[in-house]
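Can you keep this structure in mind? I'll have questions shortly.
Only a single protein chain was left out; the remaining protein chains are all shown in position.
So that you can tell them apart, the chains are marked A and B in the order they are listed, and the count of residues begins at 1 in each.
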Amino acid sequence: MSVISLLTDFGDKDNFVGVMKGVILKINPRLKIIDLCHNVKPQDILQAAFLLKNSFKYFPKGTVHLVVVDPGVGTKRRKILVKTKDYYFVAPDNGVLDLSLQGENIEKIIEITNDKYFLKPVSNTFHGRDVFAPVAAYLSLGKRIDDFGKRIKGIKHLNLPVPKRVKNILLGEVIYIDHFGNLITNITKDGFKDFLKDSNFKIYIAGRLITKISHSYQEAKKNKPLAIWNSFGNLEISVAGACAKECLSADLKTPIKIIKG
Amino acid sequence: MSVISLLTDFGDKDNFVGVMKGVILKINPRLKIIDLCHNVKPQDILQAAFLLKNSFKYFPKGTVHLVVVDPGVGTKRRKILVKTKDYYFVAPDNGVLDLSLQGENIEKIIEITNDKYFLKPVSNTFHGRDVFAPVAAYLSLGKRIDDFGKRIKGIKHLNLPVPKRVKNILLGEVIYIDHFGNLITNITKDGFKDFLKDSNFKIYIAGRLITKISHSYQEAKKNKPLAIWNSFGNLEISVAGACAKECLSADLKTPIKIIKG
Partner (left out) sequence: MSVISLLTDFGDKDNFVGVMKGVILKINPRLKIIDLCHNVKPQDILQAAFLLKNSFKYFPKGTVHLVVVDPGVGTKRRKILVKTKDYYFVAPDNGVLDLSLQGENIEKIIEITNDKYFLKPVSNTFHGRDVFAPVAAYLSLGKRIDDFGKRIKGIKHLNLPVPKRVKNILLGEVIYIDHFGNLITNITKDGFKDFLKDSNFKIYIAGRLITKISHSYQEAKKNKPLAIWNSFGNLEISVAGACAKECLSADLKTPIKIIKG
């Protein structure tokens, strides 16, 4: 247990992330702290959940994944610690861990209550510094996870938009837009294959028609949209050499239609 | 001494910060380098001073806090190294350390002049790379601080706006706005209590009235402003679920009035 990954909506304008790292190193100076992302849209639990799901498995076994996207800070929302076979997760219990833990073997879920491991006085506005960072750091030192609080049975779930099938149509939507402006949809490779079997298909998004899945970003002509399986297994709409978000005037929640036949 | 914290206005668009880290690791490969913040507004010494003051104590004892917000680079402004009981500070002598050192036990102040520890040739535009980074790195190796230059007595001070009392009014202002758009004022918890004793109060900011101090960001109704003690002890104006800066059309220097009674 020598790595902590950090995922927050704290941005890079302030000292929030730096202070959390100071707190962590004060407790365990040997840790490696890796920034997963700090530019989650403020309080966007779904976006953070999506990023974590597509990231946590790439880290070394034993990594503590620390997530602080916490609109409920200072309220009675629970703070939790989850142990799976390979990882630890520390986060507010607001659904941010849900996508990552689906399909994982959960060994224990602890509600974090033991203030022995908190920075005092605990503020009402910055549990990242006062609760989550020190808990993650003590955990990395090998403290027993039962020491941090009491076992609970479940975590809060997220309402992720799921693609719908209506006759010969599979209807999804854009759930994430990356730095390049690529549109990531909730159509997964498995869902797509299961829907189509071996039928032909047409893809409609933002008034455009796409008739095949490309193998590289450069397969389409410049400024033409293409569909591609992205590196996390989602159907992604990109525009060769340009920003799909702008070219297609698309955004989060823009619908995508797969028509069979 | 195995941690260096880095606070600059270099942003994240260029190679400036990465190059400083390369220089540091070339001298001391075992160091941990922690980014405190690099998005200080260009040449805004006050903002950097405020961030450092609210951060340095969270780091392990012996940390070297390296600050490069340096509008006077290449001029005759002094370069200084300060040792307190628990920390080292390396910075241009432009007031950026002032808020942090108030109330600290200063053991030594050195004007950095020994070019044995500089990268040569020393440029006139990037002392972060050529002077401050190598000095901090050699310091972390345990070099005696008197080796870096000659002792001096004081550092440059900052003119921080201080709240004023006029009869039954305490008049402050917004001195920092964070990534979420929260308005941090120069009204501190101690100053507030000392002014009010146990009297009632009204808070006015940007034409809005606030009549209590909240305990969490979610205590106000959506889109309503609230006042809260932030995690660094300053009175902060926030808007539940939104950006206070925009909702209140407020900015740096926006006045805040506390009326007693």
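As a convention for this text, contacts are C-beta pairs under 8 Å (C-beta built on N, C-alpha and C of every residue); 3 or more make two chains touch, one makes a residue touch a chain.
Everything quoted here is computed from the prediction, not taken from an experiment.
Summary of contacts with the chain left out: across A:Asp178, A:Asp194 or A:Asp251, the touching residue is A:Asp178. Against the chain not displayed here, chain B makes contact via residues 10-19, 21-23, 25-26, 29, 33, 42-43, 71-75, 123-126, 129-130. If you put the missing chain back, the residues of chain A touching it would be 2-3, 5, 7, 12, 32, 34-39, 51, 54-55, 58-60, 63, 178-180, 215-218, 228-231, 236, 241.
Following the convention adopted for this analysis, only the chains that are shown with their structure count from here on.
Note: centroid distance chain A to chain B, computed from Cα atoms, is 31 Å.
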